[in-house]
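Heads up, one of the protein chains got dropped from this complex, but the rest are sitting where they should.
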Amino acid sequence: MAVEATTLTGADAETTAAAAPAVGAASGIDFEGVSVAYKGTVVLSDLTLAINPGEIVAVIGPSGSGKTTALRAVAGFVRPSAGRVKIGGRDITDLPPYARDIGMVVQNYALFPHMRVDENVAFGLRARRTADALVKERVAECLRMVGMQSYTKRYPRELSGGQQQRVAIARALAIHPRVLLLDEPLSALDAQIRRNMLDELARLHRALPHLTVLYVTHDQTEALTLADRIAIMRDGKLVSYGPSQALYRRPPNRFTAEFLGRANLLTVTVEGRALGSYARARYGETELLVQEHPSLGAGSKCLLCIRPHEVLLSPPQGPCNTLRGIVQSTVWQGDQHHIALDAAGTTLRLISAPMHEPPRAGTVLDVHFHASHGVLIPHDEA
Amino acid sequence: MPGSSPGMTAEAVATRRASANTGAALWPLPPLLILAGVFFYPLSLILHQALHGDFGPTTFHYFSVVFGTAMFANALAHTIEIAAAASAGCIVLGFVVALILSFVPFPGSKLLARMIDTVIALPTFLVALAFTFIYGSAGVINMSFIHLFGFQNGPIDFLYSPWGVILAEITVYTPFVMRPLLAAFSLIDIAQIEVASSLGARPWRIIRQIIFPAALPALLAGGSLCLLLTVNEFGIVLFIGAKGVITLPLMVYDKAIQEFDYTTGCAIAVVNIVLSLALYTLYRFVLAHFGGRRAGVV
Partner (left out) sequence: MLVWSKSGKAAAWTLLALLVGGVYGLPIGMIALASIAGQWNGALPSHLTLANYSVALTGDPGAQLRVSVITGLVASSVALTLGAWAALALRNLPTLPKRALDLLFFIPSAVPSVSVGLGLLVAFSQPPMLLNGTTLIVMLAHFILISAFTYGNVSAGLSRIAPEYEQMAASLGARPAYRLWHVLLPLMRPYLLAAFSLSFALSMGELGATVMVYPPGWVTLPVGIFALTDRGDVFEGAALTMILTAATLAVLIGLSLVPNKAATR
């Protein structure tokens, strides 16, 4: 799919916009050193990221992290001040938005209020002068895909939020885009509808295996549910990128550990290797057995990450550790008890199933965790 | 040049940006050219005529002749007085009416606000004509007094003084103050007023300390707009036709159309235009200073 970049620069760009690719061709997305600055403020700093054809990548981060800017750079609404953006190997950085062959879904749906549902979905096809018969067929097909086939003649204002979002998705898919961009698509929906839509999106992704999806959200649940790989951003920079499970189980840095799931972080010193890919680390007076880290050898001062639901009240099978602390608070959350305890200066949080007699504040408590749940993280701070 | 090296990046970006920019810059040209041709060009000719007469070198002679006349001084003074008084009246009336409509609402208050708004669409001389029926020497009020009390003349004769024009202008231009005020009032959080009441503030204090500060941008914007519009007002002055009440626009009309003295007319017009543009600048400054939203304009 590589095309000579020379034909795409300058004024020619508009006349060589690609025809819709054959259904079945998949395209990845590549960010190569993309930076975006706006009036002196750097919004995106040197982003290099490769998204494989057909996969879903979720880009998450706090507000101001640059994730939406990255998405809009792919869409063409933001011009990079440096770097290139490629789709399917083809450099699209200089192409106007209407020549990029992308589908886009945004938080507030942006359905055209003066057009009915079928006209909305048909919009992209008509803009490309597709034949009438083909348009009707494709519109019906896409509305069926999202379950909105009986709403063809309604106006957007007659639909609920979830329904509007489905139509927006159908509209984006109708043009056979190579890439689908989703910018916080579920943020405007109620919690219950959000859960349903999440399932819908997962189902759609399975039904369209050649569609590459870039999904921007601040909600890690959505990311963990849908994404093959997750990219975490902060202050315009890429902080970590990898398969969801790997990123969750072995967070490469502190921010990732705390942003993707909850984390307890203890400052430890590595003492040396131990049998079976474990390492020994010292926390205050206590020696712990933890997962070894390739670049954190003996003598390194670093962080130990333990997830709250992996801190247990009774010792698990296999190699495990024990920490003693004083209970600070116990909060009942309905289906969980959240306990905070002070273990030698650091607050340790644990989540357990609801108990009849939860430990009271001030009591001394021993908690345990399996050695493989203790993950070392470099003590960097960018 | 196959591929795209980083070195080419900035240049390619710059080229695309440049061509997009010239594209964007060309679109405003047609309306701009038309405006220049039919509006700015004639205005420049007015200035030209005022400085040169029908022919001749550049001179301020015509200006000084005009400025020397008592009639001009009279007209200028009247124009400014009437404008200032009318604008002040608009501000006061607009504030009171908008206040009651917004904060002591009744069913139909929205409709009433819209109806008052429609007055903007009506010709200004309508009010002047109506005034002659009401306040004229043979109008309703005076005739009632004559018949009821046997006076020789009615008590009301302000119509043929600047006050007649002022009152008519207040009627016509108050909506220009009311509209931004109503918009600004609708932005005030009702909760503020309720909390103030619960803390013991009486209506007058609430008006003074909460409502009025929030209304100030809209008042200033609306007031300066009224100043501009009343300085330019022609129809009302023409229709009331009081002998002693001449304003600059009326004088331009008289000189140019009645007396065919274009040069003098142009000289007066220049003064009128300069005054108007100064007030327009003031209005834009007020808007910019307070931000359009707070002034209730867009």
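Letters A and B mark the chains in the order given here, with residues in each chain numbered from 1 onward.
To be clear about the criterion, a residue touches a chain if its C-beta (ideal position, glycine included) is under 8 Å from a C-beta of that chain, and two chains touch if they have at least 3 such contacts.
Please read all numbers here as calculations on a predicted model, not as lab measurements.
Checked against the full complex, the one of A:171, A:293, A:349 or A:370 touching the unshown chain is A:171.
Contact with the chain that does not appear here is found for just one residue of B:88, B:156 or B:206, B:206.
Across A:108, A:152, A:269 or A:286, the residue that sits in touch with the chain not pictured is A:108.
Chain B meets the missing chain through residues 24-25, 27-28, 30-32, 34-35, 38-39, 41-43, 45-46, 49, 93, 96-97, 99-101, 103-106, 112, 116, 118-127, 129-134, 138, 140, 143-144, 147-148, 170-171, 174, 190, 193-194, 197, 203, 206-207, 211, 228, 231-232, 234-235, 238-239, 241, 248-250, 252-253, 256-257, 262, 265-266, 269, 272-273, 276-277, 279-280, 283-284, 298. Interface residues of chain A facing the missing partner chain: 14, 75-77, 96-104, 106, 108, 110, 112-114, 123-124, 127-128, 155-157, 171-172, 175, 181.
Definition applied: only the chains that are shown with their structure count from here on.
If you average the Cα atoms of chain A and of chain B, the two centres end up 56 Å apart.
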